[in-house]
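With one protein chain withheld, the remaining protein chains of the complex are depicted in position.
This part shows chain A:
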Amino acid sequence: MRRRPGIGGLQTAAAARDQYRALGENVAKLRTDLMKEQLATFRSQLEEFARKHKNDIRKNPSFRSQFHEMCAKVGVDPLASNKGFWAELLGIGVQIVEICLATRPLNGGLIDLQELCKLLRQKRKHDREAVSEDDCLRAISKLKTLGSGFEVISAGKKKLVRSVPTELNKDHNQILELAQAQGYVTVDEVERRLSWTHGRAIDALDTLLEEGLAMIDDGHRDGKRCYWFPCVSSISSFGADN
């Protein structure tokens, strides 16, 4: 910008300088944000790498020193990673695994996320910080990367945490959704509401039964067999304490 002579010119120059400075600050902030983001990504990738190659790092000294050098450059201390946020998250993960294992006989390895959080809070009664559903989800996604077969699936309005390798297909998922209304379904209901053939309904229900996700009930007064789903009835707290 061309300088204009006189006071007017001085004021213009000052305004211009302010504008440049503001722009400069914005650009710097943008760069910093980007850098922070990249750094965060890089750090998590490094942590992932450390996990995957734990044995190599332990056994191979030159590999190990190179790895440490890389970590130092980005301010990651792999040894200190055992404390703080990382470990806290892992701690919750361990407790989630414990709860899922303990309730598996009752619900077949599928548990309502809200119920899981409730049981987790009960377990951690003495901890200063309350555990949120987000904390649970974060811990579960960490568990997932560790390849422990954990998964969060959506069925209707509910989020269910799966801790067994059972693959649930769309048919199973639809039945779980249907079951949320009363806690159970009948074969007729499944056929009618989902417009399935008898065979398709029976197949899906039988699989769910065999996987321990469903229980039969032959005591209904109309004589029709009901298939109950513990995971949608918050049954997992049944019999697990007392």
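The working rule: a residue touches a chain if its C-beta (ideal position, glycine included) is under 8 Å from a C-beta of that chain, and two chains touch if they have at least 3 such contacts; residues count from 1.
Basically, contacts and distances are computed from a predicted model.
Matching "Medium-chain specific acyl-CoA dehydrogenase, mitochondrial", "DNA-directed RNA polymerase RpoA/D/Rpb3-type domain-containing protein", "ESCRT-II complex subunit VPS25" or "glutathione transferase" against the UniProt entry of the left-out chain gives the name "ESCRT-II complex subunit VPS25". Even with one chain removed from view, chain A keeps its contact list with that chain: residues 105-106, 108, 184, 209-210, 212, 215-221, 226, 228, 230, 233, 235, 237-239, 242.
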